[in-house]
Structures are given as C-alpha cells and as structure tokens.
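Read through the structure below, which is laid out as structure tokens, and then see the notes.
A protein chain is absent from this complex, but the other protein chains hold their places.
Labels run A and B following the written order; every chain starts at residue 1.
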Amino acid sequence: MTRTRRFLIGAAASVALIAGGLTACGDTGGSKSEDVEGKTTINWWGFAPDTTVGQSYIEAFEKANPDIHVVYKNFENTDYAPALRPALQSDEGPDIFEISAGGNVAGIQLWTDYITDLTSTAEEALGADWRDKFAPGYIDQLTVQETGELAALPLGGVGAQMFWYNKTLLDSLGLEPPEDYDEWKDQCKTINDAGFTCMAMGAGGDMTFGTELLRTVTSSVDTEYWVKALKGEASWEDPIFYEGVEILRNMIKDGIIAEDAIGVQQYPEANNVFMSGQAAYVQMGTWYTQYGGREAQIVAAKAAGVADPDPFVMMPMLTPNLGGTKPGMVAEVEWGFAVNPKSKHMDAAKKFASWFTTTTEGQEVILHYLDIGLPALAGLAPDWDTIDLVDPSIQVDAYKEMYAAAGETAETRQLHLSQETSNALVVAVQEALATNNSPEDIAKKVQAAAVPRP
Amino acid sequence: MFETRSRLSQFILQVLITIMVIPFVVPLYTMIAGSFQGEGLGNYQAVLQVPKLAYFFRNSAFIALVTIAIVYVVTMMAAFGFSKLRIRRREVFFWMMMAALTLPEVVLLAPLFQMASGVGLYNTFWAVIIPIAALQVPFTVLLTRTYVDGIPDDLFEAARIDGAGTVRMFWNVLIPLSKPMAVAVVVLVLINAWNSYLLPLVFLIDPDYQVVTLLPQYFQGQYNDDQTKVMAGALLTALPEIIAYISLQKYFERGMAAGALK
Partner (left out) sequence: MPTKTTDSTITRGRAPAPPKRQGKARLKPAGLGWILPAFVLSVGVIYFCIGYSGLLSTQENRGGTSGGTFIGADNYTNALTNPLFWGAIKHTVVFFVLVSIVQISMGIVFAAMLHSKVRLAVVYKVIIFLPVVIAPAIMSPVHRRVFATDGPLNWILEHIGLEALSQSWLAQTSTSLLVVIGVQIWSSIGFAFILFYASMGQIEPEIIEAARIDGASNLRVLWSLVIPSTRGTIFALLVLNVISSLKLFDYPYLLTRGGPVYTSDFLGTYIHREAVALTNLGYAAALAMLLLVLAIGASILTNLRARER
C-alpha cells in the first residue's frame, strides 16, 4: 500500500517535473511578440492579402502611426474559420480580423457573436454623412441585419463574373475576343488545334469558381434569376437553371473548357496554366488586375513553374452572350476589418481599421497593390501611371472600363450565398461536369439542400 | 528469404525489386523536380528568407521532443504494468485505451478547445503536446507490451530474489532491455508530432508559436498559390525528419523487430 502510494506520488511528481520544465522552456523560448519598445502591438488575422502584401500594408501603416506595431497572420481560406472561432472565444484572439459579405470563409453570418459595432468609429472619421462616402452597398453588406451593428469597415471591393484573356496569344492566332457562344466555340477549336488550352478552368475541390461559371452562364439566360434563387424568391427547379446547367455541359463538349476541369482546382492548377501562357482565357475577377503589371506577372509565371517567363498582355473581357444575353458584372465588398470586442488595445485596433478604410492615404496603399481592385471610398481609383503595365496603351483603357462596369453593377457576389447553398452548388457543378444526371435531378438536389439568405 | 543460388536469379531479383520501387520514387521525384521549377534554387532562397523561419523549426522540435519524452515514459511504464504486473481486468483497461485510437482529429477540436481553455492551456505548447501524446500512447503501448511480453519472467524474478523492488526492476531490468523499443517509439512519435497540422493551427495562435507544417501557407494566399515554393518549403521541413529516420533506420528496424507483432 505504502509502496503503491509512494510510487503514485513519484509518478505525479515526475509528470509535474516535465510540466514545470516545459513551462519554463516555453516562457524563456517564446518571446511573445508583445514587447516592441514602447509600442502598442496589435495582431491582425486574415485570409487575404498574401503575407508579403500584408507586410507592405503594415509598413505603410506603421510609418503613418509610429506608436502602433502590427503583426499579421495569414491563413489559407479553409483554415481561417476553424482557427479564428476558438481564438475569438478565448481571451487571446487577434485584435483585428476580416469579415466578408458572405460565403463560408469569412462571411459575416459566421461572426455576428464576435464583433464590435464600428458605427461610431466611422462617424468620427467621416462625419455624420459617413455612409454616403463609401461605395454603394458596402456598408449594408457588412452590417448585421438583425441589430444594425456595423461589423467591419470595408477595405475595398471586387468585381467578378468576367474573364481575362491572353491578348498576345490571341493576336498570334489572329483572333479577337468573342461576342457570343458560337464565336467562342469556333475560335476554341483554332486555339486547341494550335496546342493551347482555350479556357483554363478548375471546378474541382470545394472552391466556388465552378459555381461562379455556372452563375455566369445562367445569368446569360436571365440576368435577374440567380440572386432571386439565392434569396429563395425563385426555385432552383427552374428552366433557367436547367439551361445554365446545359450550357455549362456544352462548354466541355464544345472544347471551351477542358474535359478534366472537375479534377482541376482553380488555384493553383488553372491559374498556373493561364499564367504560364498555355491558355487563352480564364474566368477571374478584378483581383487579377495585379498580374497585368510586368513585374507581378513574371513573379506569377515563375510561381507557375516557368523558368524564364516572357510577359504577355493580359486583358479583361466582359461576359459574351452565352445564353441569350450579356450579363453584367457582379461586385461587392471584398472584406472589411472587424475589431475583436475582447481586444486589449481597442483604440489602436480601431485606428488600424479606420486608417485603411476611411483615409485617402490608407486607401491608396490598398489600391496600389491592386489585389482588391475597387476602393471602398467613393471617388478614388488606382493611379495607373505608377503601375508598370506590359502594354499601357491598350491595358489602361480596358482596365478603366472594367472598373467602371464593376462600379455600376448592383448585383452582389456572395452576399446572399449561405454555406448550405454554396456547398449544394459546388456539388451541382460536379454533377453537371462529371455525371450524366439530368438538369432536373441536379436542380432538385440543390433545391433540397439550399438554405436561402434573403 | 528467397534463395538465389545462381547469379541469374540474383540479378532477376534485383531487377524485380527495382521495378517494384518505381511507384515509390515517382512522387518523390515529382516533388523534388517541382521544387526547382520556375526560379530554381531561388525557391529555396525564398523559403529561407521567411521571417522567423528558425522559430518554425525550433517550435516543432520542441513539441516533438517533449511529446517523445512523455510518450516514452508513460509507454514504458504501462507496458511494464500490463505485461509483468498484476492488474485486475487488465484487458478491459487495455481495450479502453485502444478505443482512444478511433477518434478522428477534427472531432477532437471542439472538446479539446473547451478542455484547453478551461485549464488555461490554450495558446501554449501543452495544448498540442497533450493531445498528440494521448493519440500516440495507445499504439506505442500496444507495440511495447508485445515486446515486454517477450522478456522472460525469470529475469524479473531473479532481480526480485536479489532484493529489487518494482521500481528497481523497471529501471535495472526493463529499461536497459527495451532500448531497441525506445528508438521505435522515438521514430513513430517524431513522425506524428512533426507532421501535426490541425492541432497547432487551431491551438497555437501566437505568431511566435508557428510550426513547420504551417510554413507552406506562407506561399498560399487567397488569390495565389506558389507551388514551387510550397514544395521547396515542404522538402526543407521534411528534411530533419528524413535525416532522423535514415540515421536511426538500423535501430528502428531492430526495435520494430523486437516489438514484432507475432
């Protein structure tokens, strides 16, 4: 008995000893990033921008606000929510995090329990009519509908439902961007015969790029339908949706997209095909503007595995008439900065959020990197002269036109997309491209699984 | 095992096994080739320039070492207990431990968070080390118990007659005799601790607490994904593990042989 007890005590002591050693090591080893001489340190978590761009944002901010030090932690899209949720429940979460209008990466609906109302911050920065100073819609998209709280300050927006093309490649084959489906189909034959991919497409995985293509073609049948269906005002079991599914299927049959599109992911694979100059078209949004620059494109091509890339002229293309009409672009706030109510440096965090979103100085930093594209503050635009485009004589006008189209549209991208609907549509695209199930069958399953978000 | 008397049959055997390992080599080759595409060696330079890179390795090494220490100690003790000591309903205890093998990590996240924040371990290395160790222990106990079963009772009996208590039997008989097992435990736990991803991602939020598996994220953003650098980073992070394995290979084999599940 005594022996057993002595042993148990010994065992407990040895575990405690290891524990003690570990804690000691942890304390000395992990010099926490709290202590940069005399500065307030705040932590920022996000799924965008890339770490290097984020670092450039921080440098600009710290230059203007020398008493604040910012540490950025970037997550892959799918890791963002699982890591952020427990962090916000704990007392050690980030001071600043990112919220977007919808979707299952950072959609506002996921974070309503963890936000600070930023209305007064916006009002202090921009005055009583602060709402009017932002691009239309952005503030509503980041406001919790039930309570009217402003969950995040918008950094900028993106436009989508458009394409990009490799003008250098098209020129070499004597082709012009298509006006309608049949023209596209015909020139894809020429492009494929020349040994290139017509449109690089990755509909695989759980990313929503395949869904966006389905939306684009469905909206070419009827421009109003998609958002109505997302909101629950129209059924997915609708001839318009059936036709969208058929067009998507035809795109494979007609050689516009490759047969293995469903086995390919938009990132990295389809992106690499386009960036390495092997494809004529790709479906991407305004964020692709960043690769129009010579330097950025060389970096992207090297990342795609090209040893000695030769930059091509990258041009935006609005959606051609694929199913009866030309749908415009969709656009919405890309993401905004939210402040953790448990932040121990509330003032610094609010300062960070408002500097980037409400000051011209901060907005210019964002615009310079072009990975967001549309500014949050109305009336601003990228300074094209400072960007080293491959062929400014044609690119600048085309980019301006694209930005104008994105600024005009009232149609949102993910605002009404619930997690359930998003997942159901990802599977619908897979069914459309990898099975022979009828459009009616596919639509029936979407209708059963979707959860409308009015 | 196969007898190859003639030179010809020896040659055939050699060719056969070479062909058979081709499928193992293809992905490894693809990985190495991929890491040199684009900027070539520049990919490795880019990885080496990631800020605080040393922290990634230091933290992973720390987690691995402590996990190994804990798993080793509790495994040896448990194997000794299960194999050589008197425990009522030992099989019940044993299978209760084995059942712990069955839960997938993703299920553990929510409860582990409750547990870790309840006892103030969230955002400490403990929050990662304890679950990894907990998930490894059943398997290492299974392996080591078989090994200890193979040590003749007479050795322990002799020690006891010489006046050794249980603790001394453990130190003077079991520990020296189970050295080969130690290497096997080290290798198996190292692999799992070094490769752990989900637990460090969720439970270590301090930027200074990053681990090697999170390194590729540095090159994967929302709108880009630099696979060449991801692969260079992957190779660099796998390297310590591979070197550790190759240098321990001989002893590891011996340990596995000793704990062989007959």
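Criterion: a residue touches a chain if its C-beta (ideal position, glycine included) is under 8 Å from a C-beta of that chain, and two chains touch if they have at least 3 such contacts.
In this text, all values refer to a predicted model and were calculated from it rather than measured experimentally.
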Touching partners, among the displayed chains, of the absent chain: A, B
Residue among A:82, A:232 or A:452 that touches the chain left out of view: A:82
By the contact definition given up top, give the residues of chain A that touch the hidden chain. 1-4, 7-8, 11, 15, 78, 81-82, 85, 89, 104, 110, 112-114, 204-206, 258-265, 268-269, 419-420, 423, 427, 430-431, 433-435
Touch rule applied to chain B and the missing chain gives residues 1-4, 10, 13-14, 16-17, 20-21, 23-28, 30-31, 34, 70, 73-75, 77-78, 80-82, 84-87, 90, 93, 95-112, 114-115, 130-131, 133-135, 137-139, 141-142, 157, 160, 163, 165-166, 170, 191, 194-195, 197, 213, 216, 227, 230-231, 234, 237-238, 241-242, 245-246, 249, 252-253, 256-262
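Just so we're on the same page, only the chains that are shown with their structure count from here on.
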What's the distance between the Cα centroids of chain A and chain B, rounded to whole Å? 37
Tell me, which parts of chain A touch chain B in their complex? 3, 7, 10-11, 14, 18-19, 22-23, 25-26, 29-33, 43, 47-51, 53, 71, 73-77, 79, 82-83, 86-87, 89-90, 92-94, 267-268, 271-272, 287-288, 290, 300-307, 371
Using the touch rule from the top, collect the residues of chain B that touch chain A in their complex. 34, 37-40, 42, 58-59, 62, 66, 69-70, 73, 77, 109, 113, 117, 122-126, 129, 165-167, 198, 201-203, 205-209, 217-229
